[in-house]
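Here's the structure, in structure tokens; my notes come after.
This view holds just a subset of the chains, kept in their places.
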Amino acid sequence: MDPEAFLDLANQVVKLKMFPYFDIAHSLLCALHVREDLGPGAHAFSRKHPLSCWLSTMLVVFAGGMLCNALLGEPPLAPLKNTPQLVIATIVWYVVFYTPFDIGYKAAKFLPVKLVCSAMKEVYRCKKVYDGVSHAAKLYPNAYVIMILIGTLKGNGAGFLKLFERLIRGVWTPTAMEFMQPSFPTKACIVASVIFVLDKKTDLISAPHALVYFGIVIFFVYFKLSSVLLGIHDPFVPFENLFCALFFGGIWDSLAKILGRGANKDEKGDTKKKE
Amino acid sequence: MDPEAFLDLANQVVKLKMFPYFDIAHSLLCALHVREDLGPGAHAFSRKHPLSCWLSTMLVVFAGGMLCNALLGEPPLAPLKNTPQLVIATIVWYVVFYTPFDIGYKAAKFLPVKLVCSAMKEVYRCKKVYDGVSHAAKLYPNAYVIMILIGTLKGNGAGFLKLFERLIRGVWTPTAMEFMQPSFPTKACIVASVIFVLDKKTDLISAPHALVYFGIVIFFVYFKLSSVLLGIHDPFVPFENLFCALFFGGIWDSLAKILGRGANKDEKGDTKKKE
């Protein structure tokens, strides 16, 4: 591919308008997520508790914005002020839950539809991560951790608000904490945030901004599609295992175990007995 | 009644001062609510955990203001800066929980006292809904959903904070979510918020503002008193059922069932088995 044309394409991706098509795709996947999270009782629940159903869907759709606003001292309700976006989300919610004979839900679950929507959602996610990092960088120019945190939370807010989204539906699952077992989107958002921070704040990345952005979009879309189509769920696992072995005790623990007189032997014994 | 005099009366209701009598009535009912929520263990609990008891009562008394402030990015603690109101709430709490021989509690539960206080609380509630809608309209002039939300939460904040109020007392009841089974006050606040928004933002309501406000006050007081005296708990139920049948699947579900080959038959079967 011609590099000039490639850069042009990248620039166009950066400037892509999100409203309304990407918003529709995002809302659709969020509503599907809520419906699937409800399990086999979804049909009965949506009939009995429409208000709770609507609210939890809205919370998922606007999760990133609300969560980041709350953490940055801005009004958590502000994302709802975008009336057209709210109307779209509500229509999509209605279509997924209440169309006669469940046509809407079935159409949304149809693989090609889902595939296109997933790809669009990933493009949207990338924009959100970038917006989050930029916004945090404006507020706290030297706080890298806040930038990465906000980028990640904005990109995958729904994952972190899952607890509260379920609470609105009267379900409390304290062990479903995103921080404990970060899902792939969370990890991808962390990586993307780090890259954006490096791009913004240091000279380590010499490529033009549009290319970096486009690269992350491709990375997001590629892994999402391979997850949907091929079932590859987490390409980060080997790197994580390596990192944990090097820095979070893996090697030293093994060494201590092999030596047979490791300092934390007794403790480990206790743990095993408990389990 | 003379319409002139009626409008005069309405104008006076709009300008009614809330402090201190309406605050006393509101605090009294909140403290009673906390005490009844504690059940038969209330006496022992108030002796063993006075701090937790005081805090959860204050949270109920100032629920609306705190919740709305939190959601609009304003200081959640700000309602406590009104020292006279706080002092009144504390005195009322003390009277309800700690007077010798439980005189305070018994006096507060005496029907005529409770009736008058309930009526006053409803007048107060109407003012709070109106204030909430106005405040949200000032911040987000075009976000109707935020106005309705803030009006509702300000009018019945205690209902939505019930979970946290109980958490302060060490009790966690995730299924007691107000959104799942909205109580009558919540529904009334939603309706009142919608009417205030229509009155403020559109020309659909041609009556003068004072009359609209007064009408809602009467509506609130009337249904509260009929709930206390006659046990009519929710006059919205028939409308809701109609609305749900029309828009949230009722008719289509029945149709699908009758046809015997409805699109969502299998799913329903699953649901039934689960239940």
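Letters A and B name the chains as they come in the text, with residue numbers starting at 1 for each one.
Heads up, the rule we're going with is that a residue touches a chain if its C-beta (ideal position, glycine included) is under 8 Å from a C-beta of that chain, and two chains touch if they have at least 3 such contacts.
Quick caveat: nothing in here was measured; it's all calculated off a predicted structure.
Undergrad: Taking the 2 displayed chains as part of a homomeric complex, how many copies does that complex include in this file?
TA: Total copy number for the complex in this file: 3.
Heads up, the rule we're going with is that only the chains that are shown with their structure count from here on.
Undergrad: Residues of subunit B touching subunit A in their complex?
TA: Its residues touching subunit A are 70-74, 139-140, 142-146, 149-150, 163, 172, 174-175, 177, 179-182, 244, 247-250, 252-253, 255-256, 262-264, 267-268, 270-271, 274-275.
Undergrad: Spell out the residues on subunit A that touch subunit B in their complex, using ranges where they run on.
TA: Those in contact with subunit B are residues 40-41, 43-44, 46-47, 49-52, 55, 69, 73-78, 80-81, 83, 86, 97-98, 100-103, 106, 167-172.
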